[in-house]
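The next block holds one structure in the form of structure tokens; read it before the comments.
The block that comes next holds chain A.
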Amino acid sequence: MMAPTTDVLRVEDLSVAFQTRGGLVRALDRVGFTVGAGQTMALVGESGSGKSVTAYAVMGLLETAGRVTGGRAFLGQTDLLATPPRTMARIRGRRIAMIFQNPRAALNPIRAVGKQIADVLLRHGGATRSNARDRAIEALRAVGIPDPARRAKAYPFELSGGMCQRVMIAIAVAARPDLLIADEPTTGLDVTTQAVVMDLIGAMARGSGMATILITHDLALAAERANRIAVMHAGHMVEEADTATLLARPRHPYTARLIAATPTAAGSLASLQSVPGGLPDLRQADRLHCRYAGRCERRQDACDAVLTMRPAAPGHAVACWNPL
Partner candidate 1 sequence: MRAVLLRLAGALPTLCGVVVVTFLLTRVLPGDTATYFAGPTASAESIAQIKASLGLDRPLPEQFWRYGVALVHGDLGMSLTTGQPVRAEIIARLPASAELTLCALILAIGIAVPLGVAAAVRQGSWIDHICRVVATAGVSLPVFFTGLLLVYVFYFRLGWMPAPLGRLDAFATPPHAVTGFFLIDALLARDLVTARAALAQIVLPATTLALFALAPIARITRASMLAVLGSEFIRTARASGLSGPTVVVTYALRNALLPVVTVLGMVFSFLLGANVLVEKVFAWPGIGSYAVEALIASDFAPVQGFVLTMAVLYVLLNLGIDLLNRAIDPRARRGA
Partner candidate 2 sequence: MTSTSTINATVSHIRFVLGENPVTLGAAMLFAAFLVMAAAGGVLAPYDPLASDTMRALQAPTWQHWFGTDQLGRDILSRVIVAARVDIGIALASVTLVFAAGGLAGLAAGFFGGWVDAVIGRIADNIMAFPLFILAMGIVAALGNTIPNIVLATAIINFPLYARVARAETMTRREAGFVDAARLSGHRDGALLLTQVLPNIMPIMVVQMSLTMGYAILNAAGLSFIGLGVRPPTAEWGIMVAEGASFIVSGEWWIALFPGATLMLAVFCFNLLGDGLRDIVDPRRRT
């Protein structure tokens, strides 16, 4: 067994619902996972499976329509879900930070990027008015932006997507947080830039012992970058294991399907299969049983019972009544 790591984030039984015109959408149901110090944990699942909602709930950034209906999220000793908004504002950016897809839109279009970094440094990083500018330039240099003094005066529309994502990373790690949540950080960037951005996130994490949650719909990316992988489907956590185990011996039929749908260096394109069927409607009242059952070829009568995560092996949990 690996050396035990201390948990940076431990999420337990997180449930989230959205109030919509069409009724209550139960977007998350009893989601749980842990992230250890220095680890990279990937949250994977097709679009709409609840990955972003999980991140927003932990950050305390759900839109007004969304509400946490149960669960805990411990960052060290603090339950983030029970923390009042004012205190959360001090934790965000300082102990837990987040970057997003579409980095250009995620930056303030009419504020120079150096100033945007300085804002965060002034708020969390102990910078003073007099040295904020220099420290912002330093932060730009640290994320590998050439000629940082000049770039600090640039506006987002003057920078490439990859550059903008570097700025986002500089903002996120400015206060040396314990945990970085990266929500589809490379979606929309071209392939070489993707690799550069992921390398940068990895280097930042190694340098400071920061834990990372990598949210992606791309299992191949997760396989390449993460120590552990947690698979989500329709607001349920369905399987969690270390990367090698999960890829070699998936226990949940959905995970197996995802793996089969992922192009690898070894497999040919012809062997690719998409996951059949679509996500179920989350507005129905009874959402505690398996939400994959409607698409599953291994479905049986037992699947109608309430679903929970159960250990399949040490360090490997699965939520399935008829696992592989």
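In the analysis below, contacts are C-beta pairs under 8 Å (C-beta built on N, C-alpha and C of every residue); 3 or more make two chains touch, one makes a residue touch a chain; residues count from 1.
Regarding candidate selection, all candidates are chains of the complex that A comes from, given by their letters.
Treat the numbers as computed from the prediction; the structure is a model and nothing was measured.
Peer 1: Here chain A stands alone, and the other chains of its complex are listed as 1 or 2; which of them touches it?
Peer 2: 1
Peer 1: Show me the residue ranges of chain A that touch candidate 1 in the complex, using the header's touch definition.
Peer 2: Spelled out, the residues of chain A in touch with candidate 1 are 59, 61, 89-94, 97-98, 100, 102, 105-112, 119-120, 123-124, 155, 157-158, 168, 171-172, 174.
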